[in-house]
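Every protein chain except one is present and positioned as in the full complex.
Read from first to last, the chains carry the letters A and B; within each, the first residue is number 1.
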Amino acid sequence: MLPSLSQVIAEKKAGQPPTHSQGSTAHGTPMGMPKIETRNLNFFYGERQALFDISIQVPQRNVTALIGPSGCGKSTFLRTLNRMNDIVDGARIEGSVQLDGTDIYRPNIDVVSLRKRVGMVFQKSNPFPKSVFDNVAFGPRIAGLTDRKKLGEIVESCLKRAALWEEVSHRLKDSALALSGGQQQRLCIARALATDPEVLLMDEPASALDPASTARVEDLIFELRRNYTIVIVTHNMQQAARVSEYTAFFFQGKLIEMDRTDQLFTKPKQKETEDYITGRFG
Amino acid sequence: MTSATLSAAERPSLQKRWSLTTLKEQCIRLVLFCCALLSVATTAGIILVLFSETVLFFSQVSVFSFFGDTVWQPQSQDNPRFGIWPLACGTFLVAGIAGLIGMPLGLLSALYLSEYASERSRSYLKPTLEVLAGIPSIVYGYFALVFLTPYVLQPIFENVFGIEVGGFNVLSAGIVVGIMIVPTISSLSEDVLRSVPRGLREAGLALGSTKFDVSVRIVLPAALSGIMAAFLLALSRAVGETMAVTIAAGSQPDLSLNVFRSIETMTAYIVMVSLGEASVGSIEYRSLYVVAMSLFLITLAMNIVARFILRRYRNVYQ
Partner (left out) sequence: MNETAFSTDSQLAARHRWGRMFEWACAIATWMCLVILAIMLIGVVIKGWPHLNFAFLTHFDSQIEPETAGIKAGLWGSFWLIALTALFSIPVGIGAAVYLEEYAKPNWLTRLIQLNILNLAGVPSVVYGILGVTVFGHMFGLFGDWPREPVWHLPFGDKVLTGALTLSLLILPVVIISTQEALRSIPASLRHSSLALGATQWQTIRYQVLPASLPGILTGIILALSRAVGESAPLIMIGALTYVSSTPGNIGSVSDFFTKPHGIVEAPFDRFTAMPLVIYNWASQPDDIYQSLSAAGIVVLLLVLLLMNTTAVVVRQRFQNWIRW
């Protein structure tokens, strides 16, 4: 039997009291300076509009989960936050996305330095066909770091933060493709950490993993929230309830509701949200 | 009456039995099988023909002088000598220059097509590049002899560097063969580069890579073995290239690395003997088969290694 969502939330509250004490506005959006803010964001693939008028505030040093049925635009939205959609032919955007108050779609923005600050972990783990060490060291290296000792320190600290150091410390020279699925995904997280980002975007990072590996990745996300702003897309509501402080519900390319996770799952304000989390569709 | 109302005895039996239809099916299958077998027969024929004459050749000329002698003068009446090195040297010199020209051009254009060009420009650039592969080699030879040597190579090297460039020279042949193999390299390499999963490119970009970092540090290393295979296949084409080399580099067997002089490749030698009056069964005529055998073995080895690498590469990212 799966625990009910409210059980999950109650357990989380008891075990891990929220580290912040910001209140909520009437709309359920957090107060204070948001890390990322989108205003009236519309997104198009050619003629087809994929996102409609999304305005959202992502709070600093928190985990924000994006949930919704598949095809609702949550992954597309995630990819607008570090401009990964730029590489898709015919992608077009309206409205603004601000990182620390700077519009990242301004023409003079350098996407390379943007993506260094806003890292990303993908649904399918995608380690480079290189050694474990070279995978983690890739980001610092392309940024111009050549000092072998310093690279070693970064690799070690990132692997430790990704809770992978114990398992791979003795085989840093082995091919990353030889690791298990769960290890590969944590390696990808470590690799993303090595560029020292402020924001981590995660696109269903655990969907291809077995339950044990999923638990480890979730623990890791919960740990990382102290230092990073994390936005995670998931189709698994249990997971959203377990790891996130805030949850946004997307449906048919629109943001239906965003609130503190416990609020959203226990007292949703919108009919669609309630239908979704009670399993009436999706 | 429909079949459903037939009694058990009247219904067509499902048992296999001989009829004209099944006989016809079997015959067709057999004929088609023979068509496929013809390719094996071709290979067998090539090996048989080359091998039998090669054996006869080596009964007259020792293997040691074939691989040990450095002079190739089969026509000589009083002192015919059959050292393969001058011909091998010519062949590899042309293939080497062709590689130096064709490999960078082919690889860079493959990278351009797969990583940089928009879908639209790719749709016309790629077929236009393939045109280069469709032009007969005699045209390349003519171009080298009539345009490249007198209007480009001779002015540059004679006026600027003071080096004498012959009307027939290895350099012009190597350059045109290099251009000829560009489409082979670029289209094979492009396939290989495109088969590198999109996820790796996205991971690279998400880590703050420029497109250059993605192309050179991620995609290229991931595709390296496949690209090596493309190089090998293209070089084996350069080794087997005949008419362009015969026209542009002439027929002067010479063991030297001077690229401004005439030389003779294995293929050119075969053509020159065929044009001449060597009678069937003579030692000169048999030398044709030996040279062809060497050529066949060299290109076969390159092809087999390349196919092997490609197959292993495809297993990594299927």
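Definition applied: a contact is a pair of C-beta atoms (placed from the backbone, for glycine too) under 8 Å apart; a residue touches a chain by one contact, two chains touch by 3 or more.
These numbers were taken from a predicted model, which means no experiment stands behind them.
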Chain not shown: contacting residue from A:Gln60, A:Gln98 or A:Ser157: A:Ser157
Positions on subunit A where the hidden chain makes contact: 110, 112-113, 116, 140, 142-145, 150, 153-154, 157, 194, 196, 227
Contact footprint on subunit B, counting only the chain that is left out: 21, 24-25, 28-29, 31-40, 42-43, 45-46, 49-50, 104-105, 108-109, 111-113, 115-117, 125, 128-129, 131-132, 134-143, 145-147, 179, 182, 186, 210-213, 215-216, 233, 236-237, 239-243, 246-247, 267, 270-271, 274-275, 280-281, 288-289, 292, 295-296, 299-300, 302-304, 307
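The definition used in the following text is that only the chains that are shown with their structure count from here on.
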Subunit A and subunit B: spacing of chain centres that average the CA atoms, whole Å: 50
Interfacial residue positions of subunit B with respect to subunit A in the complex: 118-119, 197, 199-210, 213, 217-218, 221-222, 316
Contacting residues of subunit A [partner subunit B, same complex]: 82, 84, 87, 89, 112-113, 115-116, 119-120, 122, 124, 126-130, 138-139, 142-143, 188, 191-192, 194-195, 201
